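Every protein chain of the complex appears in place save one, which is left out.
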Amino acid sequence: MSVAATTARDMTRVVSTGRSKDRGVGSLVFLGALWFSLFFGVMVLLVLIIDVAIAGSPRFDSALLTEYGSIVSPETTGFRAGILGSLWLMLFTALLAVPLGIAAALYLEEFADGERWWNRMIEVNLQNLAAVPAIVYGLLAVAVISLMGFNRTGIVLGGAVALALLILPVIIITTREAVRAVPQDIRQGSLALGATVWQTTWRQTLPSAIPGIATGTILGLSRAIGEAAPLIVVGLAGSVRFDPTGLFSEITALPMQIYSLTSQSREELQTAASAAIIVLLIMILGLNALAIFIRNKFQKTW
Amino acid sequence: MSTHPATASTRPASEDSREISMTGIGSESEREIPDIPPNPVMEALKLNVFYGDFHAVHDVNLSFGKNEITALIGPSGCGKSTVLRCLNRMNDLVSGARVEGEVTYHGQNIYARNVDPIAVRTQVGMVFQKPNPFPKSIYDNIAYGPRVTGMKVENMDDLVEEALRAAALWEEVKDKLKQSAYGLSGGQQQRLCIARTIATKPDVILMDEPCSALDPIATSRIEDLMVGLRDDYTIIIVTHNMQQAARVSDRTAFFTARPDETTGNRTGLLVEFDRTSNIFANPNDKRTEDYISGRFG
């Protein structure tokens, strides 16, 4: 055996005796418990996906995506209205929440003097809003659309307002993080040349922060697309049998359809609900993958 | 572009030859430096700066002569950078910062109510400690200032070339103007930042330890550049490096920090302001002498 190998083995022994305190029964049990904690959630997730996928597998067919919901012919019931509805809701939610969220974040990061009491109030308020239950945003959305003169009838606008309110704090918080990651040097360089605060924000800070903002926005939207609670409150039905046509057309959404199917006892409908869950999970996974892709591809490291 | 004064100086330092008295104190072998700054472009009058309750700078009086290089030196925490940042109102951006006293630019108090800090910054440009090019092309880095300030530019290409030539960078980058500024070396980036400042045609250029992040060769190029720019601009530089102050500046202001007896906070104050040759060879104040000779700092 070579000298080097012997030394290496000795070193290992030294290190392992040094760590022997961490090898007592108590320590090992503790470490095992930590491992268990870490992987418990992942195991649950795996069981969930496998269970739902097996239950839904008879319905992985094209009718699932192209047909409207039907209780009359449950073996070919589909989620066309829900999938389209969810996509429409996502679009209008983004149109409402993204510009407002970015604007609010830019004000708080680039313009507001954090020493002022009203700006501090906005801060605390935002942290609070981020933890308001989703269903409460549904109640607010009902009030907002009735102010606009609409009844609580499950239209695109109502759903989009509810979801936009829900993800607005998320977008504001992630945008602020992205903006804050742009080095102060860049802003100072721009201001020292005689640029105004807005010119600096628009031409320097914002372009550099866009990948981070896009990532945060997409993650916010992926949360919105899976949400059902506020949609129930604004009156979305599970049983819409036509495509959305405009802001005021009645719609349903994929999670709403899943929710309403769970109260049906027919086995075919349970199977369809399982298959629809897989569709919903794939949509959400797709959005998350897109967000991660954008982050890895475009994120600047300063 | 210029003859480096350091090599030309033959002036003996002073009778009691100090360690610091290297060749080339000041650049006055070629220049007559009057007793007081001629035609002061900027002046600080009883300047006090506070950050919240913290008194950062106490009663500073300074004047900066036209086409001179003034160096602000002193131990860290002595308020020299703070004073520099008051000269183009960059301290406005620090939340909780408050300035008392006056800073005048051609006799106008730039802290007067009706003065636009943005207008001040177009006249008084600034180069920072760490090179901070924008994440854009070299060309756009230079064109940025003229574009945002709405300068009337007949030919932007000419302006970019002119600025890069003035910053002694043209020959190195003329073939890659459309490439990202991040591809340049640290020294080149810093010269780009100087070129960027020149492009907005300021009157005064402030430099906040512009060489502290650079190697000696890049440093000496920047120093050459400063001396060359003196003919067209008034330059004020903060530096940690006493030799640098001695090599390039005409006048030097020495600051120190005085700890508050009760709070222990260190308030910066000006000890001595004089021709660079006097500060280094024959300081009036004991504290300056201690600092220059390395007994303190």
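For reference, chains read A and B in written order, and residue numbers begin at 1 within each chain.
We adopt the following convention: a contact is a pair of C-beta atoms (placed from the backbone, for glycine too) under 8 Å apart; a residue touches a chain by one contact, two chains touch by 3 or more.
The criterion applied here is as follows: contacts and distances are computed from a predicted model.
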Match the chain absent from this complex view to the correct UniProt protein name in "Phosphate transport system permease protein", "Carbohydrate ABC transporter membrane protein 1, CUT1 family", "D-amino-acid oxidase" or "Isoquinoline 1-oxidoreductase, alpha subunit".
-> "Phosphate transport system permease protein"
Option touching the unshown chain, where B:48, B:67, B:104 or B:265 are the choices = B:104
Could you tell which one of A:71, A:132 or A:247 touches the chain left off the display?
-> A:132
Identify the residue among A:87, A:112 or A:210 that touches the chain left out of the display.
-> A:112
Positions on subunit A where the hidden chain makes contact = 21-22, 24, 26-27, 30-31, 33-38, 40-42, 44-45, 47-48, 51-52, 55, 100-101, 103-104, 106-108, 111-112, 121-122, 124-129, 131-140, 142-144, 151-152, 165, 168-169, 172, 196-198, 222-223, 225-229, 232-233, 235, 255, 258-259, 262, 270, 273-274, 277, 280-281, 284, 288
In the full complex, which bits of subunit B touch the chain not displayed? Write them out.
-> 35-37, 39-41, 43-46, 61-63, 66, 104-108, 110, 114-116, 118-120, 123, 203, 270-274, 278, 284-285
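The rule we apply is simple: only the chains that are shown with their structure count from here on.
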Which whole number of Å gives the spacing of the CA centres of subunit A and subunit B?
-> 49
Which bits of subunit A are touching subunit B when the two form their complex?
-> 113-115, 183, 185-186, 188-196, 199, 203-204, 207-208, 300
Report the residues of subunit B in contact with subunit A in the complex, numbered from low to high.
-> 88, 90, 93, 95-96, 118-119, 121-122, 125-126, 128, 130, 132-135, 144-145, 148-149, 193, 196-197, 200
